[in-house]
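Okay, structure first, notes after.
What follows is subunit A.
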Amino acid sequence: MECTTRLENGFTIIALCGEVDLHFSPKAREIILKHLQDKNHVLVDLSAVTYIDSSGVASLVEGFQHARTHDLKFALVGVSKAAMQILQLSRLDKVFPIIANATEAAQL
Partner candidate 1 sequence: MSNAAQNSGLHPAIRLVENIGRKTVAAIEELGYVASMLAESFYWLIFGRRQQQPVRLRNVIAEAMRIGVHAIPIISIICLAIGVMMAIQGIQTLKTFGAESKVIVGLAIAITREFAPLIVSIMVAGRSGSAITARIGTMLESQEIDALRVIGINPVRYITAPLLLAMMISIPALTILGDFMGLLGGGLYSIIELKITLPIYFERCAAALSWTDISQGLIKSLVFAAIIVLVSVSNGFQVRGGAEGVGRATTRSVVMSLTFIVIADMIFTYFLNFA
Partner candidate 2 sequence: MPAASNSEYAIEVRNLDAHYGERQILNDINLHVHHGEIMVIMGGSGSGKSTLLRHLLGLNTPTRGSIKLLGQDLAHNSEQAMFELRRKMGVAFQGGALFGSMTVEENVVLPLCEHTELDENTMRIMGRMKLEVVNLAEFGDLMPSELSGGMIKRAALARAIIMDPRLLFFDEPSAGLDPVAAVELDELILRLRQAMNITIVVVTHELESAFKIADRITVLDQGMILMTDSVEAVRNSDNPRIQSLLNRLPRDDAIDADEYMERLTGI
């Protein structure tokens, strides 16, 4: 359950993996917020996530809110079908910027 981060085209890409659940989401939240506080544009890559629960989604919401209030770009990448269904449940699929891969980030 290690997060990897890399820099690409001016975006920090945070790749979460494994199960983003009650145990892991506080850490994910911390990492996302840290990069946003450093004034980086952030892409969160969910393609290696096998399961995300609502605490994980809530962490993403917090990140997105922080980005919006600080004029930073924020998007989700590689959202799996399972993760999409969780987002759809609370209609967040219509709120988050969701892109298929990192190259699309230029259009944000």
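A word on the picks: all candidates are chains of the complex that A comes from, given by their letters.
Heads up, the rule we're going with is that a contact is a pair of C-beta atoms (placed from the backbone, for glycine too) under 8 Å apart; a residue touches a chain by one contact, two chains touch by 3 or more; residues count from 1.
Keep in mind that this is a model prediction, so the values were computed, not measured.
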Report summary line: Complex contact for subunit A, selected from 1 or 2, goes to option 2
Query raised in the report: What does subunit A use to touch candidate 2 in their complex?
Result: 19, 21-22, 25-26, 29, 50-51, 53-55, 57-59, 61-62, 85-86, 88-92
